[in-house]
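Note that one protein chain is taken out, while the other chains of the complex remain in position.
A and B are the chain letters, set down in written order, and residue numbers restart from 1 in every chain.
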Amino acid sequence: MPNYLLFESQEPFESAEVPRHYELAAGLVREGNQVTVFLIQNGVLVARRSVGSDAFARLAHAGVSVLADEVSLKERGIPPSRLADGVKIATLDQVVDQLAEGRKALWF
Amino acid sequence: MAKKHLTLVMMDAPFENARTVSALRLIDAALRRGHDVTVFAYEGAVSLTFAKQAPHANAVHGRDAVQEDHPLPKDWIAALMGAAGRHGGQLEWINCGLCVDERGVGEAIPGAQRGSPADLWKAAEASDNTLVIGTR
Partner (left out) sequence: MKTLQIVTSAYRCNIEEQDDPVVWISQAMKAAGAELHLLLEGGAVNYAVRAQDASGLSFGGKAQTQPPRIEDDLRRLLDKGAEVYLVQDDAEARGLEHADMLEGVKGLSRAELPRFFGRFERIWRW
């Protein structure tokens, strides 16, 4: 079964489409795929624990691996201690490995 | 992991969006891991390798041109091309030729090639994976 790597570069306040991207990730898991959502650029802004960040706990509970780009987090002053439940910090190297594995990769 | 061939499509013009740096970071990470990378630069991204980009002073920062040391995309891309071999891989950069013509950025850094959509398709077919980073 092919797997997916979804780069989410936007936050929900920037684009009303972002929640649909999260839903797509959960839907792909329901279809039997392994799915990673990699938050990058402003996509990490909602990775800071907040009213809206429980979306990531729900995604993780649904079986999606939610990773946040360590460089994007650092650029925006979001320390590990403030990360929302369900979000893990990752490097771009880890993501390149998933690309190299052949995961279907979509940039949002 | 064995060496892979990745193709990346970029569309953003320089200095307009964070997607450019994210793409360069992905290219850098892939090359450091010894993979081959082909970049197909489409639309505004063909200006990334324009040879006539020039640094400048920054009075707001209180720095002259040397102190400002403003990295230009063309220099980063040239550096990535040079560094690729150190890790056993290579970076192939293809600019969409018609996009180059309409933007008047035909003077590109050494190593940047002119190509067409057929080259993107050929590269993708020969690659282990392709990532398109579209513009908005």
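Definition applied: a residue touches a chain if its C-beta (ideal position, glycine included) is under 8 Å from a C-beta of that chain, and two chains touch if they have at least 3 such contacts.
Everything numeric in this text was worked out from a predicted model, so none of it was measured.
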| item | value |
| --- | --- |
| Displayed chains contacting the withheld chain | A, B |
| Hidden partner chain, touching residue among A:E17, A:D54, A:E75 or A:D93 | A:E17 |
| Residues from subunit A at the interface with the omitted partner, ascending | 2, 4, 17, 20, 23-24, 27-28, 30-31, 33, 104, 106-108 |
| Interface residues of subunit B (partner: the chain not displayed) | 9, 11, 42-43, 102, 116-118, 120-122, 124-125, 130, 132, 134-136 |
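Here, only the chains that are shown with their structure count from here on.
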| item | value |
| --- | --- |
| Interchain centroid distance [CA atoms averaged], subunit A/subunit B, Å | 25 |
| Touching residues on subunit B, where the partner in the complex is subunit A | 1, 4, 6, 18-19, 22, 25-26, 29-30, 32-33, 35, 128-134 |
| Footprint of subunit B on subunit A - complex, ascending | 7, 9, 40-42, 71, 91-93, 95-97, 99-103, 105, 107 |
